[in-house]
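Beneath this line is the structure, given in structure tokens, with notes to follow.
What follows is subunit A.
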Amino acid sequence: MSWNGFLAFVKDPLTEFAKGITYRLDVWGLSPELVNVIVKLLGAFVACMLSFALVILTIWVERKLYARVQDRLGPNRVGPWGIFQTVPDMIKIFTKEYITPDGADKVTYNLAPILAVSAVMLIWAVVPFAPTFFGSDINVGALYIVAVGAIGTLGIILAGWSSNNKYALLGAFRAVAQMVSYEVPMVLALLVPVLLSGTMGINSLVKAQSVWFILLAPLAAFIFFISSQAEVGRAPFDLLEAESEIVTGFQVEYSGLKFGMFFVGEFLHAFTISALFSALFLGGWRGPWAEQVPILGLAYFVIKTSIVYFFVILLRIAAPRMRIDQMLNFNWKFLVPLGLLLVMVTAVVEKLVIHYYTLWGLEFGSTNYLILRAVTHLVVNGLICVGALWLSQSFGKREPPRFDASRAVAVPPQSSESTATD
Partner candidate 1 sequence: MATNTLIWLLPIFPLLAFFAIVLFTNRNKALSHTIAIGAAFLSWLGSMIVFVRAIQGNLPFEKAIDWMPLGADKTTHFFIGVQVDQLTAVTLFFVAWTVLMIFLYSVGYHNFGQPKGDHDHPGLPPHGAKVPDAHGHVHAVPSIEPMYSRFFAFIALFAFGMYTLVVSDNLLTLFVGWEIMGLCSYLLIGFWYAKPSARAAAIKAFLTTRVGDVFMLLGIAYLYSETGSLSYKVIFNEHTLEKLAEPAGFLGMSIAGLIGLLLFIGTVGKSAQWPLHVWLPDAMEGPTPVSAMIHAATMVSAGVYMVIRMFPLISVGWHEGGSLTPTMTVMAIIGAGTALFAAVIAVGQNDIKRVLAYSTISQLGYMIAALGIGAYVAAAFHLVMHAFFKALLFLGSGSVIHGMEHGVLHTGDHAVDPQNMFNMGGLRNKMPVTFLTFTIGGLALSGFPLVTAGFWSKDEILADAFGNGYWLSFIVLALAALLTAFYTARQITLTFLGEPRTKEAAHAQETKWTMTLPLVVLAVFAVAAGWVGIPEGLTGGAIPNWFHEFVAGTLAEHLPVLEFNFLPMLLSMIIVLTGLTLGWWVYHGVKAGQPDPLAKPLGIFYTWMKNKFYFDELYDRLFVRPAYWLADTFTNKWMDRGVIDGTLHTISRAAYALGGVFRNYFDLPVVNGFGDMMGEGTKSFGHKFRAVQTGKIQQYMLSVLVFAVGILFYYLLSLLKP
Partner candidate 2 sequence: MTIEKIIFLVIAAISLGAALMVVTSRKLIHSALWLILTLFGVAVVYGILDAGFLAVAQVVIYIGAIAILFIFAVMLTRRANQDTGSQNNQYWWVAAPLSALLFGGLVWMMGSWQGYSTELPKLALEAKSGMLKQLGQLLVSPDGYVLPFELASVLLVAALIGAIWVAWDRK
Partner candidate 3 sequence: MVPLSWYLIFSAALFCIGLYGVLARKNAIAILLSIELMLNAVNVNLVAFWRYRYSEALNGQAFAVMVFAVAAAEVAVGLALIISIYRRRNTVVADDIDMMKW
């Protein structure tokens, strides 16, 4: 292998690897489309495996962080800093007994966890890890994410329904209510980057972010973050598996690996969401020399994603669980209107920006143009934010106090008794 070849490999190992395999298969004389299919399949396989491996790590990270925040040590026995703690857990889960409750709907009961995990996996198909390494840049990537989310919903509701159990069903209902309703603001928030970049393909979206979209559309990022948390169904939106009320909801009847799959699905989903967030709003793999050296792009992407993920975990640790009505109100009365407003305003502002700034001699795409555009969007977002806060402050319904605050907790003893004793 020549030096240049080596350099190229270092720069972009995955592509080179794919090239190599393609070459091999061609040598074996397979039809090119078949080869294409095989290579894609391989890529998908690798991605899935990677994600599973990732989950092992993320679980540890999460537990560790949990422990630290709650002033505990957390896993610290297996391996350095207990980093392999997850492995025995896995083994435990694998070896557990599969229990299928009576009157359960076998097929769906077994189908549900698969759907739950595969839904998350499918998202990875459009996540661009590096300029050259992504499953596919289909032109409806953003929409695709939503669609796949729908499948996840399906899995959960099936789980709830099939495991003939009222708590499970309740959990499923809640889950569906939550997910279906939080899909709306998520889609709206997704639309904003789409508007700004003029494409739906995630990779092209990343390419378009010469300025990170979080600067152009912080509110959209905020909405996306919140609603994606709800999609994942973690705290503070974890009332579809509220242990304290409906005993871990839809998955109450699951055991062993099936339960584990839900578990994995959730963790992986959380991580995926952070990946998507970084791709949509933090400029994905963008960074110095990312185009020339794709491996750098991968690095950037991983770094950004992990930062976001860190915040996700912190949120989960910090925030208390919401009530279902609070959650739905927050969605329909705050996020959705705000999202709609954002979409419209962003569209208008972007149009005006393109029209006038080019009119004023800034040539399209130049640095000044980008800076001005970013500033404009930022200002508009700030205005909207202030307006929204003011509105919610002035018109939002106050929660009536759950208990009578005026009532004294401890009643002082009556002095009359003392007089009675004499």
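As a selection rule, all candidates are chains of the complex that A comes from, given by their letters.
Please note the rule applied: a contact is a pair of C-beta atoms (placed from the backbone, for glycine too) under 8 Å apart; a residue touches a chain by one contact, two chains touch by 3 or more; residues count from 1.
These numbers were taken from a predicted model, which means no experiment stands behind them.
S.K.: Touching subunit A in this complex is which of the candidates 1, 2 or 3?
M.R.: 2
S.K.: Which stretch or stretches of subunit A touch candidate 2 in the complex?
M.R.: 33-34, 37, 105, 107-108, 111, 138-140, 143-144, 146-151, 153-154, 157-158, 161, 169, 173, 176, 180, 183, 199-201, 204
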